[in-house]
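A single protein chain has been omitted; all remaining protein chains appear in their positions.
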Amino acid sequence: MLELRDVTVEFDGFRALDGVDLTVPEGELRFLIGPNGAGKTTLIDVITGLTRPAAGSVRFGGHDLVGRKEHQIVRLGVGRTFQTSVVFEELTVIENLDLAAGFRSPLWSLARRRKGVSEAVAEALARTGLEELAERSAGVLSHGQRQWLEIGMLLAQRPRLLLLDEPVAGMSKDERARTGELLTEIARDHTVVVVEHDMEFLRRHASTVTVLHEGKVLVEGSVEQVGADPRVQEVYLGRRKAEDVVGNRP
Amino acid sequence: MPAFVNQLPIGLSIGAVLLLIALGLTFTFGQMGVINMAHGSFIMAGAYTAYLIGDLLLALPAAFLVAGLMGLVLERAAIRHLYARPLDTLLLAWGVSLVLQQLARDLFGAPNVQVPAPAWLAGGIGILPYNRLFIMALAVAGVVAVWAYLTRTGLGRRTQAVVQNRRLAATSGIDTGRVDMLTFFIGSGLAGVAGVAVTLIGPVGPALGEVYIVDAFLVVVAGGLGQLRGAVLAAVGLGLLNSYAEFWSDASLAKVIVFAVIIAFLQIRPQGMFVLRSRVLT
Partner (left out) sequence: MNRPRGMPVLRSRVLTSIRRHVPFAAVAVVALVAAPLLLEPFRLGLLAKYLCYAIVALGIGLAWGKGGMLTLGQGVFFGLGGYSMAMYLKLTEAEGGLPDFMGWSGVEELPALWAPFANPVFALGMAVLGPVLLAVVLGTLVFRQRVRGAYFAILTQALAAAMVILLVGQQGLTGGTNGMTNFFELFGQDLADDSTQRGLYLVVASVLGLLYLGTRQLVESRYGRLLVAVRDGEDRVRFLGYDPALVKTVTFALSAGMAGLAGALFVPVVGIISPALLGIVPSLELVVAVAVGGRHALAGAVLGAVVMGYAKTAFSEQFADGWLYLQGALFILVMTLAPKGIAGLVGRLRNARAA
């Protein structure tokens, strides 16, 4: 469903991505890992139109994404979250979700007041467990709740592909567990790509892992395969043992 | 044809004045996101300083100091409290400029005054009158001084660090408050110098700053954020465009043409000529 071929991105001569190939079939939950500066976020930026690649192609469900505007890519069914979550603090939780859900309606049809809760919004509320907070303004949410709201906003858009950039960064242990459950549930009926640093989280929830290093794909495979790969161990060596990367924590 | 050539020094000297004004604006803007609407009043203050002193060469440092101190006071007393709210700063600074304009009206009277040009600036080389040549030289000196300050002194390098990444600069031990003060002082001082320059080509009045300030802001828009070379190119370009638009059409259409050109330019380079690249989603 998502297919990147030979994607290269340069920032002032620095190659952030260098000939990356990546294929994510429909229905997969794919984890994207790699040391800092490996190009993980840049990769997501390229898919969502925030960064234009110098070379290569990005195809999604039969559409070429390169050169399309961000909002057009979203309308094709690609949703993303950011490392620092951005929710609209002045709006309530339900208004945030409703805003996300209404993105396909023409502008003039929005000139009416919101009446009730649409099915998509109700579903997103239920899945993220934010029903209790529905009428509260998003400004009062905790960090974890914000991330869930962001994921909820994605769900309300019913996208075909979700790109989550470090969804559990900065979360408490409980929040992480809760996010993990949410993720597993979402992965059941969506295609999901997750950028994540948290190794315990990865070990617990990942099926297929792609390791990026210095803008290139280093290895791709199951958690076990990747963990056993000597190149992966080398990339992470000096920082931490490969065991910690994808194996069991000591 | 000669009229066409005659327009050149006029355009260049207007560009030079705009450059002196925009140098200050572009750095306060680039560094702090502050649109200093009171900047026009500093031009006026510089011009009245020249009027009071009467001697051009003495007036230059004096105007720099007067306008610079005014900028410093403004920054310390008001603007620094509003750094996170650039649009509010814009309006606040405008309030200040209202007060300063009225103050000038009360101190010096509403009618324009004339500052006599020194005898040694009478005449010129061919089509280049000395007074306009002097203004251009002043602008060149200003650019060189700012460039040297930014690249050759420790404080200047710290200023650049703050422009590029304020938070990082602060965490790596740079006293951003001090840098802000200094930037404001220098930027406003340059406006004062521009004010002295303006007395060579026209009369001085309380609303003097308004004539130039809008164009100077357009220089910042077209030149790009906190960029020396962008400011230079944009100022010269805008100065020439102004004078030739007046020459080819008539004075009343010139500003409309300039505006249209700026909008058209933004279609090609929406962030100005030169951009500081950043990967941060704002």
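Order as written gives the chain letters A and B; numbering starts at 1 within each chain.
The criterion applied here is as follows: contacts are C-beta pairs under 8 Å (C-beta built on N, C-alpha and C of every residue); 3 or more make two chains touch, one makes a residue touch a chain.
These figures come from a predicted structure and were not determined experimentally.
**Student:** Which residue, A:Gly102, A:Gly129 or A:Gly180, contacts the hidden chain when the whole complex is considered?
**Tutor:** A:Gly102
**Student:** Could you pull out which residues of chain A are in touch with the chain that's been left out?
**Tutor:** The missing chain touches chain A at positions 48, 69-71, 74-75, 79-80, 82, 86, 88-91, 95, 98-100, 102-104, 107, 110-114, 132, 153, 157.
**Student:** Spell out, residue by residue, where the missing chain touches chain B.
**Tutor:** 29, 33, 35, 78, 81-82, 85-92, 94-99, 101-102, 105-106, 210, 214-215, 217-218, 220-221, 250-256, 258-259, 262-263, 266-267, 270, 281-282
We take it that only the chains that are shown with their structure count from here on.
**Student:** As a quick test, compute the distance in whole Å between the mean CA positions of chain A and chain B.
**Tutor:** Here chain A and chain B have centroids separated by 46 Å.
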